[in-house]
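Shown below is the structure under consideration.
Just one protein chain is left out here, and the rest sit where they should.
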Amino acid sequence: MARRVAIVAVAQTKYDDLSQTNWKYNWEELLYQSVKPVLEETSLTFADDGTGIDASISCNDTIWMGSPFSAGKTDDVLGTHFRSGEKIDADGAMGVTEALWQIASGDFDIVIVGGINIDSAAPRNKVENYCFDPFYQRLMGLDMTSAGALQAQRYMYRYGITREQCARVVVKSRRNAKNNPYAFATEDLSAEDVLGSKMLAYPITALEIKPLVDGSCTMILAEEEKAKRITDKPIWIKGVKNCYDGYYLGDRDLSDCKSLEVAAQGAYQMAGITDPRKEIDVAEIGVDFSYHELLWCEGLGFCSRGEGGKLLDSGATEMGGETPVNPSGGALAGCPHTVEGLARIAEAVLQLQGEAGARQVPQAKTALAHATLGACGQWHQVMILGKEI
Amino acid sequence: MTEEQQPEVLPIIAGVDFRFKYPAGVYMSKCLHELKENAKFLGIQCPKCKAIWWPPQVVCSYCHAETGTNWVELGPRGTVVNWVVVHIPSIDPRTGELKTSQPPAAVIRLDGPEGGGANWLHFLEETDLEKIKKGMRVEAVFKPKEEREGQASDVLFFRTVEE
Amino acid sequence: MFYPKELEEVEPIWEEQLAAVSGSDIAYEVGRIGTKFFAELRDNKKIFGIRCPVCNLVYVPPRLSCKNCFTELKEWVEVSDTGTLLTYTIVYVPGENQPFEPPYAIGLIQLDGADTALMHVIGETDFDKLSVGMRLRAVFSEERDANIRDIKYFKPL
Partner (left out) sequence: MARFGRRVAVVGVGLSECGRSRPDVNKVELANESIRRCLDDAQLTMKDIDETVVADIDALFGIGQSQMWLTDDIAGYLKPGVKVETGGSIGGSACHSAVHHVAASASDVVLVTATSKGGGARGPIERFGAGARAQAAMTAGFHPIWDRWVFVGPLMLFAFMANDYLMWSGCTREAIAKCRVKAAQNAMKNPYAHLKREVTVEQVLNSPFVIWPLRLLEFCPMTQGSAAMIFASEEKAKKITDKPVWVEDIVTAHSKQYWTDAMVPVDWGSQEAGAVALWKRNGITNPWKEIDVFEMYDPSTWAEVIWMEWMHLCGKGEAWKLVDRGATEINGEFPLNPSGGVVSTNPGVPSTTIRYIEAALQVRGDAGEHQVPREVRRAVGHGFGGTNWNTYMLLSKDMP
């Protein structure tokens, strides 16, 4: 990388179901709730004199926003007037990577990245069905849940993962989320509660999918010199890679996660990590469905293939374990589409800054933030963040 | 099987008809309530660069200052600065239905404090193109109060006034 | 309360609208490859795959490019109407573009002669009899419109 880049400030809103308030805030008002804190924390402005924020990246998905050119509704609060404002039409985690390369290329010094979605305003099932090709998969009525169920079933069949193990991911998530002031779903659950909730698509139940919530997350990235001036706790991006798998679900053995393995290996190589389980102190990963955490832990190399269930059983991914996974509770405790991966990076940054409060993993020096998108995890991104340069 | 034997290319119907809930937000809601209840145009002024925003919004587009509650009253009169006439059938994207003929659409600069103002895209009552001039003074004509819904369409159109 | 009290206490206004005028009535053109596949389904109740001569893989559904080597694919291969179930799920909740009223089962079926699997419905079965590895055969619809539902479902052998 040509220049070193750090994340200098992050902020999230409390994730909540806005339908309860009749959709009180619009997109920019919700996004501004996380923009204002990062501006205040860094004392940065949008000044043009070389001290201000140079560019912005707006992250929102047109089909989840229900509108083309959707960044036109969020750009003002990101200070885009007469400056570079890009728009990433995917998870906000991709936006952070984009900001990283913008800065590393030498084009900009400071970039603000904001992601937002109002999930509760969108017809989830229809939006998800729209993501499948109109000829072979859409007319089978697929949505992300039924596609995920196919993957869960294949994974369970091939490696003997049990439904109880999957359910315990939700239990752990909710337990961790109790310590996270931004989390939405924090009630105590047992594995029986999870398995006994409404069956959506066998083997996935209503409590095994992420709840529909709304919110935003914003962060500021800066090049080395400026980062050090802005904050005494810059968190450095040490490695990142994302990767696409093939499209048709029938092309893949769904119990594999090839694109995640490629992304993880790429990120590890860039960050100089050889033994991820030992070297990574905490991981925040994109978990839309309970089984995701087990399968993604395998893809990330935290355990061998097929050992995801055993890894969970061993307690290694619990708070206090060797590699705590999702101390924040992750998306299963509530995090909107698009913001999901961005918030994982924000949580990883908080852990490394030592600002994670009750969910703090002691002495965290290296963190992993993962994001996924597409049916059955077609796209994955792995980012390694470090406290030290 | 050779290329020549292939039949015509087929279409497949697999669209998704989705409807979203679109929030106005706290600033726009406040201003729409004001339109509905009091027939007043409640804009907001940037405390820093004095730009006026209509509809009101959370930060100033120009200088990113928070607008807070720096309300200013606009209108109900304004000046026509630009206008067009739609000649083609158009679809209302909110409902998917065909819009029949519509009156001239105009950009009206609503009167504001200290010579300031804010532009609004709305309709004119005057349909004779010969009579529409730049700088023409107009005034908002509201629906009767009981028919107002808290929408921009609570203003029916702008009527030419002599000053 | 993030915003000033007078704003936070405002009664929110929202509106339900179409997202864009894509609507329920978009006709997507399937292209040459898809046309051949669907015309064979409709006219001859045959399922065709397309073979990559470099990777020696038969793709179902057929497509223009081999994703591994980017060879432009031209070699049509008829595959069997019988195959093996790789994974399945039972859908219990209503949704968009569903082929049947829930509950119904869908799965990935690798047809004999194909190297990839086709997504389809599994019919004529009790849900508790479904298992990965079971053998299934295509049942064609009586009325066929040249789309993927010309196969009504796959039934267990």
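Assorted remarks:
Letters are used for the chains, namely A, B and C, taken in the order the chains are written, and counting of residues starts over at 1 for each.
We take it that a contact is a pair of C-beta atoms (placed from the backbone, for glycine too) under 8 Å apart; a residue touches a chain by one contact, two chains touch by 3 or more.
What you see is a predicted model; the values in this text were computed from it and never measured.
Counting contacts over the entire complex, the absent chain touches A, B, C. Within the set A:Asp76, A:Asp119, A:Asp214 or A:Glu298, the residue that contacts the chain not displayed is A:Asp76.
Contact with the chain that does not appear here is found for just one residue of B:Phe41, B:Trp120 or B:Phe158, B:Trp120.
In the full complex, chain B touches the omitted chain through residues 9, 11, 13, 15, 20, 22, 24, 28, 32, 53-55, 57, 61-62, 81-94, 96, 98, 105, 107, 109, 118-123, 129, 134, 151-153. By the touch definition given at the top, chain C reaches the unshown chain through residues 13, 15, 17-34, 63-65, 67-70, 72. Listed here are the chain A residues that touch the chain not shown: 1-3, 28, 55, 61-63, 65-76, 80-90, 94, 97-98, 100-107, 127-128, 130-131, 133-135, 241-248, 251, 258-259, 262-263, 266, 373-375, 378-379.
FYI, only the chains that are shown with their structure count from here on.
Per-chain CA centroids place chain B at a distance of 43 Å from chain C.
We define each chain's centre as the mean of its Cα atoms; on that basis chain A and chain B are separated by 37 Å. The mean-CA centres of chain A and chain C are about 28 angstrom from one another, to the nearest whole unit. For chain B, residues touching at least two other chains, in rising order: 12, 14-28, 58. Of all residues in chain C, those that touch two or more other chains are 3, 8, 11-12, 14, 17, 19-20, 26, 28, 30, 34, 38, 96-97, 147. Chain C meets chain B in the complex at residues 3-4, 6-8, 10-32, 34-36, 38-39, 76, 96-97, 146-147. On chain C, the positions that touch chain A within their shared complex are 2-3, 8, 11-12, 14, 17, 19-20, 26, 28, 30, 34, 38, 59-61, 63, 67, 86-93, 95-99, 106-110, 116-121, 127, 132, 147-149. Interface residues of chain B facing chain C in the complex, by the touch rule stated above, are 1, 6-30, 32-33, 58, 68-69, 91, 93-96, 150.
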